[in-house]
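One structure follows; several queries about it will come next.
Complex shown without one protein chain; remaining protein chains in place.
For reference, chains read A, B, C and D in written order, and residue numbers begin at 1 within each chain.
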Amino acid sequence: MTNMLDQVFVLLKHRIVGLVPMPVQPILGAVLSVVAILAVFPGLFAISVLLERKGLGRMQNRIGPNRVGPLGVLQPVADGIKALIKEDLVPYSADHVVHFLAPVVLVVVVFMGYAVLPMGRNMTFVPMDAGLLFYFAMGASAELSIFMAGWSSRNKYSLLGAMRAVAQMISYEVPLLLSSVVIVMMTGSLSLDKIVEVQNQYTWGLPHWFVFTPMGFAAFVMFAIAATAETNRSPFDLPEGESELVAGYFTEYSGFKFAEFFLGEYVAMLSISGLGATLFLGGWSAPLEILNVVPSWFWFFAKIMVWICFYIWMRGTFPRLRQDQLMNFAWKFVLPMTLLNLLVAGLWRFMGEGWLRWVVCSAILLAAYVLGGRIGMRSKKFGPRSYRYAE
Amino acid sequence: MSESLLEAWNRPPTIEVDGEGELLEVAMGPHHPSTHGVFRMDVVLDGERVIKLKPVFGYLHRNHEQIGQTVGYLQMMPYTDRLDYFCSLTNNWAYALAVEKLVGQAVPERAEYIRVILAELTRIQNHASTIGFLTQEMGASGTPLMYAFREREKILDLFESLTGSRMMCNYMRFGGCRVDMTEAHLNAARKIVTGLPRFIDEFENLLTSNEILMARSQGMGVLKPDLAVNAGITGPMLRASGVNYDIRKVDHYGIYDRFSFRVPLGEHGDIYDRYMVRVLEMRESLKILEQALKDIPAGPFIDPKAKIRGFKPKPGEAYGRIEAPKGELGFYLISDGGTSPYRFRIRPPSFINLTVLEDMCIGQNVADVVVVFGSVDIVLGEVDR
Amino acid sequence: MVIFAILAPLTVAGGLAAVMLRNTVHCALAVAVAFAGLALLFLQLNAQFAGFAQILVYVGAVAILVVFAILLTRSSETPATGVFSKTWLTGLVIAAAVFAVLAWAVLGSRTALPHEQIEPQIAVAQIGYALMGRYVLPLEIVAVLLTASMIGAVIVAMYEKGGAK
Amino acid sequence: MLGEGLLKGLGETARNFAGSFVSKERLTTVQYPEEREPLPEASRAFPFLVYDGADWEAGLRCVACQICEKECPPKCIYIEKSKDKKPDYVGKPQIYPAKFDIDISVCMSCQICVEVCPFEAIKMDNQFELATDDRFGGLLYDRKELARSNEYYHKIHPTEAAEVDARLAEEKAKAEEKAKAVAAAAAAKAAPAMAAKPAEGAQPQ
Partner (left out) sequence: MSPLSCYLLVAALLFAVGLAGALTRRNAILVLIGIELMLNAANLNLIAFWRYGPHPEALTGLMFAVFSIAVAAAEAAVGLGLVISIYRHLRTVDLDEISRMKG
């Protein structure tokens, strides 16, 4: 029974595909998967927008949207309709073709990333051998569309925002890749399905997630930071820092094209959360052995949503960094830490089983983190201050 | 624009430009999300570095000084509300002080206490919202701002129940206040004062040790003490630069001598110091409030013999100044014996504190300009008058 | 073969556009299309790893570098003097000649070329083992080269503060 | 350690997030059009004219003395005096405003007209939802639109209105007493002359 529930979507797909003649079957299968992805993730996008607005509201002691539908749950629908019926304005001097293509490319590329994410047991769209590489290739292509958007608008703010966004995404791509490489080293595979399989084991009912190893945890933290920057989320949301750049690269977009950017941004967020969950949090594997009765896809989506909630939480709390600080942080702190993490992962591999490697690896990483943070703060001359008073 | 201003704008930049040489001129404002209203900064950028900045204001000019010279003394009182619309009560006080000096009017004891209580409450709500706006400029999604507004709401509720209006209070009168602060009001104030320390703690938890805030604000927008003194900067800006100058202490106006409070001083004169000085000032204001609410005597809230309306002061001049939340707020009046002043001049802290904006911003990153601007704490109504 | 018939013209068209368009940024975007088309051709040739590497490196990095360079050198506006060099005719003739020779060679050796083979199934792990085994020396050399070129590029493009450095 | 302050901040927002579900203090929002916070008694919006009795035109306390017009800082009050007189609340014949217009769009709710009015005729309303789509005349209120009954005044500012009523009653009583005294004096004075000049004594002062 639990197995049935677990595989319900797979079986459903097989059943539907079985209805058509043999030669059409692979095409129909692909179409079904694409349709499923195109249906589920925009739905999740709507949910996460609502969660974000409600959650931010609660964090700020507000209620958030509550007028459309019961408790405002239909707000994303209203927003969507509004975006659709809005006039589509294109600046006179804009490069119309590129201006039109930019959001399309973004959305397409972002959705491509989902092809390799294992969303449940046997629920990978294209179980690819080099899945991780594919994912990063798609992520890298998104930068181009952002540049296209910023450049084609012929607006200083747009261009500045796009340049910032692209520079930031390139810089954080490096730590993002390198922190994932740790996982590749530990599993010996670029295939995301394999990575989940390795993590889907239990000792005393506890899972073998990579986040529970020293370098896995460090990589997780670095990955989370880099993923936040990669998706231009607060506190790394300078490309759209409204206090300086109005709205960044999509300043000149309106109506449906703007909605596409918005969708692209959130879908990218969801997909990178999915990747993070797959790499470090065991993908679709249950957090406890006894919880395996719950379908695997539930765990995958639950992990994504937890990750999204964390994004929202951060957005509600932090101010944003400045461009040069962001770059410094990427190149001078995150990158060295990920490189060290690679070394530690190698060390882990060669130290053999036992508690010693836990202690050594954790100690190295912790010391490096504390030291690095201390040095970084000291060299930038910032830190807590004390104040004097005049009577 | 006069010739000399044009020359000033066309003078060569004060810092060396890199070999790049391609300068980008960006007009930030008047419709820009970060300019707190209608204000424009013409920024010349070398890459992302600011090499020139021209503040352009006057979009909200409403002729307050001329109005002051045509209407009677009392009629100017509601206009002072509209200068710095965040702290109308301190504006009222400064104006009342100037007129009281002009006509030689004494203020009853209880009225002085009421004034202190309201001024310090105003200071707290102003500082809290300023910090909120400052972090908003840094991109904090408005969370500190909403917390500040939550507390400000309580204070404004008190103002409304006392003066009838939340922001445009029009409360002070020459020789006292318009209505009495009843025991109910005092109790409400006491309740606010007991709740506020928790709020300031919350604020500090959220921000003070936040590494991002430190990275964004420490060492940014430094204002050297000598420049600050030369430019006539006052208020928390000046104290953040390390100059000990608080009109409550130096001018002994009102009854501030009776309260024990300290003046926090910054050392570096950067944005973080301005932030911290404001936080610490809020705590000091709470001390004053506690004392004032304990000691407030019974008595008349306005001198019954005071002339409110239609009086003609003897020819002469008077300058009343107070430590407004934003700095030294002064009203200068010359009377020629008529029903309205011959000359009416406002010394607005916002405007004068804004004069050093270019000096603080030059050499900074363009993203810091808005933060420096936010740390000055201005209200455009007062800048443009 | 159908896929090839779609991809090959796309790729060549991208390349042609990159060479012929007047607007520099359009050229950069067109070359990104050509790179992407090439990557798809690689996938078509069962070279999964090379195809993804192609996208990652060319679309994700080189194309972006190119547009950055275009913006930094302010060459996104079409110059008044024309976009083609004074010696464009010579260049075109040389290119045409090269193509003629290559095409002649390819078409001439048509019979000598090997025909349809079984599709090689290469796992990424195999590439990994090859990189760490037989090709470890080239790998190391490439690593050194990349490091050197990274440092070199940084030094070349670095701000020259206060005269020569 | 790097990140300590960030974690502290996260804790603070989490506390507020959780708090907003349990504590009223952490969720101060009021859903405005449906629920309204009661306005404080002192709350003021725009002025209105008070009238006594049932007939607004007859009962207007305003005597068109024009002090408020003179004192109004933005000069938003316009008054035209009447040519004839009619009795006021004391019964004394007074000029009344033939025209009394307030341009609410200019008014800045400063309450100075209320303060300066010696007749307690103009008071502050607390009605603030006055938006209209008529740019020119919609907010220019004339006498009729400005007139509100004393009962209404009692409803919105009970304490203040009670004080005012007491004061007015006192004044009225005083005035009546005075009138009586004057009448009595006149009567006393007139009494000896009554016989000689009956018509004169009948005329009031």
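By definition in this document, contacts are C-beta pairs under 8 Å (C-beta built on N, C-alpha and C of every residue); 3 or more make two chains touch, one makes a residue touch a chain.
This structure is a prediction, so every number in the text was calculated from the model and none was measured.
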item: Interface residues of subunit C (partner: the chain not displayed); value: 1, 4, 8, 11-12, 15-16, 18-19, 24, 27-28, 31, 34-35, 38, 41-42, 45-47, 49-50, 53-54, 57-58, 61-62, 65-66, 68-70, 72-75, 79, 81-88, 90-92, 94-96, 98-99, 102-103, 106-107, 109-110, 113-117, 120, 122, 126-127, 130-131, 135, 138-139, 142, 145-146, 149-150, 152-154, 156-157, 160
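As a working rule, only the chains that are shown with their structure count from here on.
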item: Remotest chain, subunit A as reference, centres from CA atoms; value: D
item: For subunit D, residues that touch 2 or more chains besides their own; value: 2-3, 6, 9, 12-13, 16, 26, 28
item: Overlap residues in subunit A, where contacts from two or more other chains coincide; value: 59-62, 316-318, 377
item: Contacting residues of subunit B [partner subunit A, same complex]; value: 24, 26, 32-34, 48, 135-143, 146-147, 150, 206, 208-216, 218-219, 244, 246, 249, 262-268, 272-273, 276-277, 280, 365-371
item: Footprint of subunit B on subunit D - complex, ascending; value: 2-6, 8-9, 11-13, 16, 26, 28, 39-44, 71-73, 108-112, 115-116, 124
item: Subunit A residues within the subunit B interface of the complex; value: 56, 59-62, 156, 234-235, 237-238, 241-244, 246, 315-325, 377, 380-385, 387-391
